[in-house]
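Removed from the display is one protein chain of the complex; every other protein chain stays in position.
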Amino acid sequence: MKLNHIFSALFSFLVLFQLQIVQAEQITPLESEADSALLLNQLVSVKSTSDKKDLINLIAGSNLPQRTRVLTAMQDGDLYYTKADEQLVYAKTHPDGYEISAVVNGEDLGVVGSRKVRKISINNELRTVLRGVLAELAIRSEDAAERLAAAKDLIRSPAPEFLAAIERAKAIESNDKVLESLNIAMAMINLKSDQQVLRLEAIEAFRGTLDSDAMSILAAMQLKDSDGNYLEKDELVRESSAAVLSEMRGQAKIYKLLENAFFGLSLGSVLLLTAVGLAITFGVMGVINMAHGEMMMLGAYTTYVIQLIMPNYIDYSIIVAIPAAFIVSGLVGIVIERGIIRHLYGRPLETLLATFGVSLILQQAVRSIFSPLNKSVSAPSWLSGSWEINGALSLTYNRLYIIIFSLIVLLLLVFLLKKTFVGLQMRAVTQNRAMANSMGIRTGWVDALTFGLGSGIAGIAGVALSQLTNVGPNLGQSYIIDSFMVVVFGGVGNLFGTFFAAMSLGVANKFLEPFAGAVLAKIFVLVFIILFIQWRPRGLFALKGRSVED
Amino acid sequence: MINKTIFERSAIGRLLLADKAGRYLIGVLLAAMILVPLCNLLMPAGSFFHIPTYVVVLLGKYLCYALLALALDLVWGYCGILSLGHGAFFALGGYAMGMHLMRQIGERGVYGNAELPDFMVFLNWTELPWYWYGFDSFFFAMFMVALVPAALAFVFGWLAFRSRVTGVYLSIITQAMTYALLLAFFRNDMGFGGNNGLTDFKDILGFSLQSDVTRCVLFALSALSVALAYILCRAIVSSKYGRVLVAIRDAESRTRFMGYRVEHFKLFVFVVSAMLAGIAGALYVPQVGIINPGEFGPINSIEIVIWVAIGGRGTLFGAVIGAVAVNYAKTYFTGAFPEVWLFMLGALFVISTLYLPKGIVGVVNQLRERRAERNATSTPEQGAQS
Partner (left out) sequence: MSAVVKSPGFHSAEMQSMLYLNGVTKSFDGFKAINNLSLDIYPGELRAIIGPNGAGKSTMMDIITGKTRPDSGEVRFRDSIDLTQYDEADIANLGIGRKFQKPTVIETLTVWENVELALAGTRSVLRALLHKLSSEQADKIDEVIKLVGLKAKTNDLAGSLSHGQKQWLEIGMLIVQGPELLLVDEPAAGMTDHETMETAALLKEINKDHTVVVVEHDMDFIKALDSKVTVLHEGGVLAEGRLEVVSANPRVIEVYLGR
């Protein structure tokens, strides 16, 4: 999200500012390029390990822009100097020797023979130092995301030499997530210490976090060796780790549930989107529209066409596609209603067959025009990424948006039906056609409009589906049965029922999946609905009363 | 003739005497049953009268579809139960037959395992699942061909009809039923070959499925089955029971208030229909050589409905005519103009519901009535009305 970027930039700026102050106490900032060249070239001249160590710390503590790169290169053994003029260079192996570039100003110095340069030598002691300063540089980077990644790296490879760096980083860190990771990293290190107090403190530090590495290390402490003795000898530490672990697992379970519920709701929202148009045509008008899925397909193809028309504005294409899909599918719906369905009112089974025919024609039409292959519809950038709430729970934006979007569509629809004059006419016609007719409502026109509305909403659902699944001629078919199930389960003629049914079926499906697998979960849901219909033939929230009985 | 009087006295004879179209249909079927194999086996390949084997197989396939259409017409045309899941009964019958044919392969499979079909060996299964027991016996398998669809129809129908799920609701849940089965049979764990289904059959009762003679016999059996099923269905709909079915179709509530247990009447016809569909599937599988989960596809079931609608529902012979005509058109168009076929099929759905509510049979009847009026020699038409 854009806003996020701005925040993080602002944040980094503040951190940077703090960093400068801290550094001022340690080392004189370097003013000019000449100064930095001086400092860097000392790497060539100093030979003893202790001098090099000081120099490394000096470089790390400076504000040299290339400090991270230099030190990384040094660690990786890619840092050389030219024998001729003793200039510090980065070197990359090349068939003819090395491809080198100057460290000071980044100037490309071409390829030289392997004898023309010499490596800046390091040893294990220096490697340890380098690892430490590099880690510190990373956890004090300007970019919060980089800092977070660095802290996570530390969690995975906890070593005592990082301890001081982490302490210093913690002092100036203000991002909660990074801070938490730093704490965990520190605790991971302390856990390896031989002081019981430190270890107990470390275990306490895990409490409340949901870090998976922490959980696995705690779990490892409960294991026994082949003789039945605990691997962890310190009983106090073991017990305390067991307590913290079970607490962490409990929390993780809750977040897992929340995540499942979120997945379920997002699936439910897709179902809601696909079913709500049907709730209008089937639920309100009583028309079985088997071509409903193809209305969605048309919406998805409209999105595809819009993206073809405006290839440079993919981010906005969805916004344009929503009304466009509504109009395209809505108009096709009106044509179908005027051309076919109006001749078949009161004959639901015939309507079912005729609209199925329409669905075949539409599928073949799309196949002929766009080819039978799936089309790729790109996702706008603002739909990618996710909102990370904590170690165990992160919500992807596309799912989040689809939940919001489906609710907006539903609310708009309810508003249209309940609060506008057109909606009033629609309800009047469905409740008492003859009376509405005699009051001067043009019932034929209202029928066409209602059907167009239902189809148009299917088109909008198609836009959403284009972001979730392959756009192809069979797109509609895979959703039609699900959407009928939702409408029938929720109770025909009741938008709230449709909403409730979609959400509960979505959630049920996602909660079954871990145990049964996706396909079996779907089968269970289908069988459940078939059985449910036996119990309540008119759905969960059926209109009761004499008028609907026969 | 003496024969005729015997014919007239028999129960079947009396049925057919009242059913002119049925007499023609059975005549054609019996003639085909004898002539097609003769033309295939005895006529030399170059002869004008020779029927190539692929045509025999194709015709056999049409006849299986005709049987399936008869089954659907019985429930839809006469009792108003629009099942969008009849493909499931067909497929179950087909799977039962396929399981028998799989067991018949024995050691001749790719892995040479006498007990386990290839796909099970491939999945590293070591034992035959319990529901495959018995299918090595032909008679057990044939029993299952009818029993499995019947059992599903019984359970499903018992639940649905008892709770009075009718009309489009029933149609939608029958569709859900076949869709659920489609998903289930796609799973490898089900033990029915998953995605690929059952195929690579070798022989049936020791006769090679590739031989022309076996194919001709299967064709003849299909023709005979359609004829027998037609007579069975005609007997059912001509009885008082058949009139109760029509009463349920046209005025379900009224029939209840007359004291008929509508759910029992529906259940019986639904189960009979499912068995016929299962038999159709069992005849189909050895002729086409494969059965896979695709047969459970909701689209397949809806196509059956269109055969019946095109032919003319509630007439029985209309279903046979529709199944053969639509499938012939399908074979022709998918070969000659593949991209046109779905447009055609779609248009058939629309046109037949809008303009031909009684199908081909209805159109023919109308034309004949008109001619009869012109000739002013009106003979009362006894055919079944839709």
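Labels A and B are assigned to the chains in the order they are written; within every chain, residues are numbered from 1.
Operating definition for what follows: a residue touches a chain if its C-beta (ideal position, glycine included) is under 8 Å from a C-beta of that chain, and two chains touch if they have at least 3 such contacts.
Please read these numbers as outputs of a predicted model, since none were measured by experiment.
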(request) Identify the residue among B:Lys20, B:Arg108, B:Arg243 or B:Arg370 that touches the chain left out of the display. (result) B:Arg243
(message) One chain isn't shown here. Among B:Ala71, B:Leu182, B:Cys216 or B:Val262, which residue touches it?
(response) B:Val262
(request) Tell me where the left-out chain touches subunit B, residue by residue. (result) 236, 239-241, 243-244, 246-247, 250-251, 253-262, 264-265, 268, 385-386
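Definition applied: only the chains that are shown with their structure count from here on.
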(request) With chain centres taken as the means of their Cα atoms, state the distance from subunit A to subunit B in Å. (result) 49
(message) Can you tell me which positions in subunit A touch subunit B when the two form their complex?
(response) 288, 290, 340, 343-344, 348-354, 356-365, 367-368, 477, 481, 484-485, 488, 519-520, 522-523, 526-527, 529-531, 533-535, 537-538, 550
(message) Please output the residues of subunit B touching subunit A within their complex, sorted ascending.
(response) 82, 156, 159-160, 162-165, 167-169, 171-173, 175-177, 179-180, 183-184, 186-187, 253, 298-299, 302, 305-306, 309, 339, 341-343, 345-350, 352-354, 357
